[in-house]
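Here the complex is missing one protein chain, while the rest keep their positions.
Here is chain A:
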């Protein structure tokens, strides 16, 4: 069970159930298996949770590049989706388990190599996600007014590296390239009534920018058709029901689709039916529409060719699109340009065509084509003792349950390898003990989970004053200031000497 409680008794009582061999192992072997997880997003925490729960002796250390934990739950999940962030409660319980430790502010591949981790741990799990985005590769992509969805989401969610994004929201029309949930999230944030956003943990800075926003129309543009959209129905329904914003769907885009999805799998069928119903619905059914002029719509079968500059070349004024026809059907349908072009005017372009994982370290194999670490059930190909889970394992797709199942799968591989002797646990490994001295020698100050709890408390306190669940601290130095200085070994010695006196 994942929600609140659980942990202690299942940890102790059922630790041997799934893999009975452990009981014997626990009695005969001396060294506790030390496992390290790289990345503290959902993949990292779900992997750690499963290993801890099903192996009563394992010690799991979770490393994180940022001082603060939880990855995309904190920096990806939209601020108006606090329910999804409830998973943090369970992650917190995992982090506070006596057999788990969190070490933030440590960049693997820079501060520490994967080889060094492998020296210190019996098993290393890479769950560092997808920190880059796919690029359009078209002229004008770098013009002012063009942003990646990753950066835009990072901006309103308080990701330190995106705090200077400063998007220009003085235009009336925004164009989002992509038909995924991230695209819908951004459209919703751009068009939501401010009083709804005020109650969320959206950053103060982005809220102030949105308060001055002139954006009143958002187009979501995709290369393919309605049957190929990647967003899920919950997010679409939310967008359709957004107060003060009117959906604009062209009924012609949906001609004949009702028949086409009759025998489609249920999710695709219901999603398409909701789009059709919305497209055919008579306008003015929502009384708010007359009050607010905001609107959004889906445009299909348009492939971006160039971001068009203003006359002075300083910024984006629109996107030239190639109209496409579809070859094939279903998920594998391909968009083929028809030769016709169209220009869409807009002052803001957000490219939401996917996240992308990056290679971490030369010691780790990486499939640049697919953007993943080649693996089988999470076991990294050709490197015993190395595992991966989450987006870096299967690509940047899916909802939280996808990552949960995928992480449990990798954890199961680790557990099997511990049981089957693939991982040699006869010699003990030092774990964080070894890392600590390496980090100290390199001037890196690791952040513990109780350090994070100080940041968390400060954020909650600041948020309370503004009626928000929290006000995220967006500056790395400020985070470290809140934690206070790292206790020095010499101080500790002094203290120990003083106690007997």
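One rule holds for everything that comes next: contacts are C-beta pairs under 8 Å (C-beta built on N, C-alpha and C of every residue); 3 or more make two chains touch, one makes a residue touch a chain; residues count from 1.
Definition applied: contacts and distances are computed from a predicted model.
Think of the chain that is not pictured: of "DNA-directed RNA polymerase subunit beta", "Adrenal ferredoxin", "Eukaryotic translation initiation factor 3 subunit B" or "Vacuolar-sorting protein SNF8", UniProt labels it "Adrenal ferredoxin". Of the listed positions A:71, A:140 or A:180, the one in contact with the omitted chain in the full complex is A:180. Touch with the chain that is not drawn comes from one residue among A:102, A:254, A:355 or A:387, which is A:355.
In the full complex, the hidden chain is touched by chain A at residues 1-11, 14, 17-18, 46, 50, 53, 81, 83-84, 86-87, 89-90, 92-94, 96-99, 149, 177-182, 222-225, 228-234, 237, 265-268, 270-271, 331, 352-355, 396-402, 404-405, 408, 450, 453, 456-457.
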